[in-house]
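With one protein chain held back, the other chains of the complex are shown just where they sit.
Right after this comes subunit A.
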């Protein structure tokens, strides 16, 4: 009994101390970054200039960026800014992983917000699952960004459906030995997924890094980078995250 009470006391004491330390760290950061942390609702001219200046210094190209999106803390204008910055940087695929399941219902808002932010910036935004919105692209200069919204159902449930389809011979999966190899199963799964590169960078905000079921098959080599410790998204922490990604060295098992 006593040892249980003592343990509980220690637990609360340790967490109290950690909470105080973390709060102090946040206060310091807020004070320190006072001038840089102002989040604008729209993409500003300064954002564009900062990106154009810093981007050529990025060593590694990024093909597919995924943002772990929680609609409770991320506004559509935050997401729109990320799309426009990616357009300027030249990231061809930007996907949002809809954690709460509310982003799909806000897709229209996101579309308008992106259009509003895009004004004056060359390039093209395409929606992978809403082709009617895409319009013509003849003679367009600049980069193209393809937007996807993924949710939980694109992960495990889809793989489970593939397994059922294989068993019912609706989906072909080669089997050279007793058990499927990863390559054989991958070939079969590819037929159920859009033909886009695997996510190379997954951005999240806040202290917790958790995939929440994001595309389990595709994230094996994705780098998980925190964009900000709070839920603030601005051009400086976006560039910071890209820099961190560029420093990641993949060895592919070697």
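What we mean here is this: a contact is a pair of C-beta atoms (placed from the backbone, for glycine too) under 8 Å apart; a residue touches a chain by one contact, two chains touch by 3 or more; residues count from 1.
By our rule, contacts and distances are computed from a predicted model.
Visitor: Given the options "Ribophorin II", "Tetratricopeptide repeat protein 7B", "Alkyl transferase" or "Probable electron transfer flavoprotein subunit beta", which would UniProt use as the protein name of the unshown chain?
Guide: In UniProt, the chain that is not shown appears as "Alkyl transferase".
Visitor: Using the definition of touch stated at the top, determine which of A:6, A:27, A:52 or A:167 touches the missing chain.
Guide: Considering the complete complex, A:167 is the one touching the chain left out.
Visitor: Of the residues listed, A:127, A:224 or A:238, which one is in contact with the missing chain?
Guide: Within the whole complex, the residue contacting the unshown chain is A:224.
Visitor: Using the document's contact rule, name the residues of subunit A that touch the chain not shown here.
Guide: So the residues of subunit A touching the missing chain come out as 14-15, 18, 155-157, 159-160, 162-164, 166-168, 173, 175, 178-182, 184-186, 207-214, 216-217, 219-225, 244, 248, 250, 252-254.
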